[in-house]
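First, the structure itself, so that you have it in front of you.
Every protein chain of the complex appears in place save one, which is left out.
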Amino acid sequence: MNLISPKKTRIDTLAASVAEVEVAEAGTVRDTGGESLLAGAWRRLRRNPIFLIGLTLTALFVLLAIISPWLAPWDPAAQPLIDKVERQSNPVPGPEPGFPLGGDNRGRDLLSRVLVGSQQTLVVGVLATLIGLAGGLVLGTLAGAFGGWVDALVMRIVDVMLSIPGLLLAFSLAALAARPSQWTVIIAIAVVQIPIFSRLLRGSMLAQRHSDHVLAARALGVRPASIVLRHMLPNSLGPVIVQSTLVVATSIIDAAALSFLGLGNPDDRRPEWGQMLGASQQYLNEHPHLAFWPAGCIIVVALGFTLMGESLREALDPKSRR
Amino acid sequence: MSEPLLSVRDLRVTFTRHGAEPFDAVDGVSFDVRPGQTVGLVGESGCGKSVTSLAIMGLLPRRGNTVTGEVLFEGTDLLGLPATQMRERRGRDLAMIFQDPLSSLNPVVSIGVQVAEVVQRHRGVSKSAAMEDAKVMLDKVGIPDPRRRLREYPHQLSGGMRQRALIAMALACRPRLLIADEPTTALDVTIQAQILALLKELVSDSDTALVMITHDLGVVAGMCDDVNVLYGGRLVERGMRHSLFAAPAHPYTNGLLGSIPRLDAGRGEPLAPIPGSVSDNLPWAGACAFAPRCPAAAEDCLASSPPLVPHGGGGTDGEGALRCFHPVVPTEVSS
Amino acid sequence: MLRFVLRRLLQMVGVMVVLSFLIFAWLRALPGGPVSAILGERATPATRAALEKTFGLDKPIWEQYLLFLGRIVHGDFGASIRVQAGTDALEIFFDRLPGTIELTTFALVIAISIGVPLGYLAARRRATFLDNSSIVVSLVGVAVPVFFLAFLLKYVFAVQLGWLPVSGRQTPTIDATHITNFFIFDGLITGEYDAAWDAFLHLILPGIALSSIPFAIIFRITRASVLEVLDEDYVRTAEAKGLTARVIRGRHVLRNAMLPVTTVIGLQVGSLLAGAVLTERVFSFRGVGDALAVASTERDYAVLQMLIIAAAAVYVVVNLLVDVAYAIIDPRVRTR
Amino acid sequence: QSERGGAGGSTLTFGAAGAPSTFDPFYATDGETFRISRQIFDTLIDSKPGTSEIEPALAESWEPDESGTKWTFKLRDDVTFIDGEPFNGEAVCANLERMYDQGADGQTAAEYWGSFFGGFKNDAEKDPSLYKGCEAPDETTAVITIDRATASFPTLLSQTSFSMQSPKAMEEGDANGIKAAGEGFTFPENAKNPVGTGAFKLEKYDEANGTVTLVRNDDYWGEAAKSEKLVFRIIPDESTRRQELEAGSINGYDLPNPVDWNSLEENGNQVEIRDPFNILYLGLNLKDKKFHDLKVRQAIYHALNREELVKSQLPEGATVATQFMPDTVAGYNKDLEPYAYDPEKSKQLLKEAGAEGLEMTFAFPTEVSRPYMPDPSTIYDALRADLEAVGITVKAVSAPWTAYTDNVTAGKYDAHILGWTGDFNDAYNFLGSFFTEPVANDFKTSNISWGKKLSDDLKAADSIVDEAERTKRYEELNEQIMTEYLPGFPISHSPPAIVVDADTKGLVPSPLTAEDFAPVSVGGE
Partner (left out) sequence: MSSDVLVSATGVKVHFPIKRGVIFDRTIGHVYAVDGVDLEIRRGETYGLVGESGCGKSTLGRAILRLAEMTEGSVVFDGEDLAPLRGEALRRKRQDLQMVFQDPLSSLDPRQSVQSLLVEGMKAHGLASDKEATSARLRELMDAVGLPQAALSKYPHEFSGGQRQRIGIARALSVNPTVIVADEPVSALDVSVQAQVINLLESLQDALGLTYLVIAHDLAVVRHISDRVGVMYLGGLVEEADADSLYATPLHPYTRALMSAVPIPDPAVEDAREQILLTGDLPSPAAPPSGCRFHTRCPWKQAERCDTERPELRTVSIDGVAAGHRVACHFAEPIASGEIQPHEVRAEAVLPFDPDAGIGVPDVEITP
């Protein structure tokens, strides 16, 4: 009998067993160099058109935010068209050479403001999300890691926060601020996200608490802090990350709503789309383009983040099989 | 010998997914089942047992696969039937029981309705008559207090009872062919024994043909008349259970038997596992898929794909079959 | 079941008490207040002090709160100063509630009646053009700020095309009788069908604007949940039983897929209320949301307190109802 | 009277920005309430349509005695309340007595009485009330005694708050039964069922639908209203009001955004521009020592480019202000020149005062639009840019309207923008509101050397009964304020507008925003 490889089918000693198994299995461990879960998810995502659209939009937005200062023809606070502004007959100067979108009611170049507006918009969206996330992480981790009365306490707090509709809470928070600024907007929006993030995190943390691999780490004698930080937290982050992308989108929209109600950042030298949209209210009838550009940008960017978040959610969901 | 009720001829199921090579999950499988006969399909996880059964039932996902070959049921090719006619037949002519009794039952619909709906659908009787039938069926599969159970929901039943309910559902319209896909894997041994006994009894009572799918050779040994061993989507050996277990000819069958610790074997003998794992398989196209794990493999195994040839003592179909260039010599088998 | 409802109600009372104090203290911490709202730009410190004293705002917060609780026990929730001046806050809530219920119900009906079937279809035609495009469209709905959408709708359908009324709940000249303040219902019971129809026309635009977010969410959840259910073993069992497509869709797929959707609808009530603030404002729709908007700019404490607590209560009650509904649909939840 | 009935079933629908807070104007402070009350009630004295001057209304004539403290009013004899009660001297006295005789809660609620008449009958602590008593010697005469002489007394009576209500209705409706409840007031029946002598009477207030419906009073003593019905629809959102007008569902609305004026007219609507009767100013908090040097204040004033601001941010008809009152008010000093826009001089002055690198918090309100500042944020932006241009560091602050006024009163900002629309044509109504103690003095002038004197001077001027002398005194004071004191910086006067559609005729815009809807007809009548 011609053997392909020198194998024995009977194993009698440890050495033999080990050698045999090694040969048998060596080829089995695919030499892909340690592809992590995320890499796997990414491979699946790459083929999802929804994700690609979302990613492209988001990437364009971030890129714009970075390069807009060089891209914008004017300083967004400069008022090159102020001489053309007349409250009644020409409150909003129209397009003219050098000002493709025209100006705003303060004689500032609209194009530059829309372009540079991406920066503050990104800052608001991302910071609000990060702060909300940080708060949610702390509360959620406390609740999820300790369980018991800590969990009960945290969850009651979260319940109370959740029982007031989010945007209402944001409205009141923004109104509470002694000196409204970009920060009050960011914080008002962020606070609303905290209970959502903490519930999400707590849910997956609790699931992790009872999971086999956490039990395994416990059995191994790993220190409790290390279990929480190295095993429970990283494995609970998936849904939270997805949620974050969605929150960036809602934060931008919420910021617009706050501005619409006059609770936004009063200092408009550094433009922000939501604020521009809010400020355009009184020109809506006659000069809708003032609202159109920031609103359009918000919609596109929010759509980008949402599409990306949704498809990420789907890709990371173990139940979805595509 | 009666005519086969179900005749699977050269069944091939190819999964095509964009971005991946087409993959033959089932690759030219043929077998017959006669009324009153129990035919076993065995093999390791992923060898294509479930796909075969789903293909027979026409239950494969709608997209991403192609099915070729023939599934003749009393001479009609089920694969060629339009979807509506197939729906008529499922549940009435051919029925199926699945592995996990809890997940296979709809959690929000009462047991009674789930049993009755199939009666109602295929016998065209009234709702109350269907319910009455359902009660009779539950009683028949040995569920105590069937009238109360009719109104209960799956989660209120124990595992064994759930599986009985599934069996009641499958048998409600007295199908002539029953496919059981690992019906007892999720159950405890003592419950498994109850269920298997029940199945045996029901089949012999009504002359139903049974296709038994399992990876548990013990179950096969006790249940089946004919055994088909699958490996990597192909049939590698077929035989009547006595001859097959007594003298497995394919190294894979032999290896499987050697891997199982046996309650009746002496202690201390180390097990003889098949080395490697399924992921070592070669494509069947130009070689023997099992060759990399096979102790008897030789060069020819890598050069061409061994054909399925008649072999040995044969099954009730008259003929056993084997797909191997270097069958195991009976004396080599150690028991 | 009863225990469960009882437990939740008790929890709710607890939440309400805590919440009412928080809101109470918080409102008073907000800059501005009823005194400035009433007195306007220029009032003498003496007048202000007098008014503050009259309103008891000079007392410590906890004392004010106790007095407030004392009044509530006597059914006195405080009078509004601006929303409907002189009216008890509770009365305002009940005056305004019908409008909001009409509006949110209509929005929910739109959201559900489009979202669920579309979600089902998209799931069945997974990864097709229909699926992808309906995902994108539904998310555009989420990404458009409600007030902007409202403006566009008004501009196109009311001002330009003149098909629908711009704002309000009913044309005042129609001279309708109002009994329950559910205008459509009122019109139907009094036989003033034109009034009912008119009220219905007034619901369409705000209803659409308000439904955009719940629609997107219901669509998405339905889709995800149908996808999940389609993969379930029991659907395969149903197929194996040869059931008709209709039975499988209704009894086996949708019935299970509706479980998460039901929960989500409950959670949506909160965002519907928040959305109603903006929507009712831009549509001059006299509902709770409009009252809330007015009350917050005018610092109408009594109304603000009442409405925020009521919003929380509504949220809790609706979610309780949803849970009960859930238990009715899902036998697993109603065990023992 | 040929029009009578001619207007048949015509309905005039007007878009109101907010709900009326009550139908008893005595307890009201807001324009939305007054607008409706004005149609239902009459005052003894009214303002002449289209001006801020007074003219006879329910009183045909009035006369003070020599001391200026006893005023005799001759009343019309052809007036009855809509409940059939006659209007006579006793009714006048009943009204004034009722206003004077407020309970504890009523006293805080009756803000207009409080600020114009001072005190109440049973309130020993407060200042003595301006009002002392009333007699009705006969049907058509009412004699009112006041505490001290003031020329503005008749003008006070033109305030809608002091409308004449039916004594019987007040009695039956427990008119003074106002009660504090929580942080608001509950009103007695009287406040829900107004019984006046006006051209219209209240038909219903549909709270659920946000509409107030008035119907013509066919027994009106003056010229009967042209429209059968007058409907106020509550539409809080400005842009929605405009859309409603465009859609034809309302006939007009108040305070259209100046941005929309031109296009509204182009679409065939009539934008009626009122004479400016207001002042917008940049107020300083003089509590802070850094503003105590006059040079600093002058520097700030010279830094402001008001010409450009008025041109680019304020509607047509707006003017640059030279003093703290509009030019239609007696006492306006025509000789004052506006402070020139001169950034160089400003810098120079700052240097001289050693206040280079001056820093200040400068605030503006949000959620609000006032006749004197249609869009606070843009006005603010322009002013801030001007200040920064001369090297002043500005910390921008904003707050929603009610919070903003609170903060201003509490002196939380170094500088703020605010303004005032006159209640009636009287210099004291402007200057007195700004600079006298203990009125909420936003400028905090009591902290500066001349603050007390200014306050006293203004009070003294108010009690000069002689018209000419008074006017002269105010002119002097205006000059003094602008040159010597400069407590703040008057910016502009801007005209508020009111808009009606093409077919609505007869609306006479009032600088006091006190329009009468009786002569207004719809549908091209």
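For reference, chains read A, B, C and D in written order, and residue numbers begin at 1 within each chain.
By our rule, contacts are C-beta pairs under 8 Å (C-beta built on N, C-alpha and C of every residue); 3 or more make two chains touch, one makes a residue touch a chain.
If you're wondering where the values come from, they're calculated on a predicted model, not measured in any experiment.
Undergrad: Among the options C:Ile61, C:Leu201 or C:Leu267, which residue touches the chain absent from this view?
TA: Reading the full complex, the residue touching the unseen chain is C:Leu267.
Undergrad: Can you tell me which of C:Asp76, C:Glu91, C:Asp233 or C:Asp323 touches the chain that was removed from the display?
TA: The missing chain is touched by C:Asp323.
Undergrad: Quick one: say which of B:Ser2, B:Thr16, B:Gln85 or B:Ser259 touches the chain that got left out.
TA: B:Ser259
Undergrad: Please pick, from B:Leu41, B:Leu54, B:Leu78 or B:Leu157, the residue that touches the omitted chain in the full complex.
TA: B:Leu157
Undergrad: In the complete complex, the non-displayed chain touches which residues of chain B?
TA: 44-45, 142, 144-145, 148-149, 155-161, 188-194, 196-197, 215-222, 241-242, 245-246, 255-264, 267, 270-275, 277-279
Undergrad: Touching the missing chain, which residues of chain A?
TA: With respect to the unshown chain, the touching residues of chain A are 11, 13-14, 17-18, 20-22, 25-26, 28-37, 40, 196, 199-200, 203, 211-213, 215-223, 226, 230-231, 234-235, 239, 243, 246-247, 250.
As a convention for this text, only the chains that are shown with their structure count from here on.
Undergrad: Averaging the CA atoms per chain, pick out the one whose centre lands closest to the mean of every protein CA shown.
TA: C
Undergrad: State, to the nearest whole Å, the distance from the C-alpha centre of chain B to the C-alpha centre of chain D.
TA: Between these chains, centre-to-centre, one finds 91 Å.
Undergrad: Compute the distance, rounded to whole Å, between the mean C-alpha positions of chain A and chain C.
TA: 26
Undergrad: Residues of chain B that contact two or more other chains, please.
TA: none
Undergrad: Give me the residues of chain D that touch two or more other chains.
TA: Those would be 239, 243, 367, 399-400, 403.
Undergrad: Touching chain C in the complex: which residues of chain B?
TA: Interface residues on chain B, with respect to chain C: 57, 59, 86-92, 95-96, 98, 100, 103-110, 113, 117-118, 121-122, 153, 155-156, 166, 169-170.
Undergrad: Under the stated contact criterion, what part of chain C meets chain A in this complex?
TA: 11, 15, 18-19, 22, 26, 29-31, 127, 132, 135-136, 139-140, 142-148, 151, 155, 220, 224, 227-228, 231, 270-271, 273-275, 277-278, 292-293, 296, 308, 311-312, 315-316
Undergrad: Using the touch definition from the top, list the residues of chain A that touch chain C in their complex.
TA: The touching residues are 49-50, 53, 156, 159-160, 162-168, 171-172, 175-176, 178, 249-250, 253, 256-257, 260-261, 274, 277, 284, 288, 291, 295, 298-300, 302-303, 306-307, 310, 314, 319-322.
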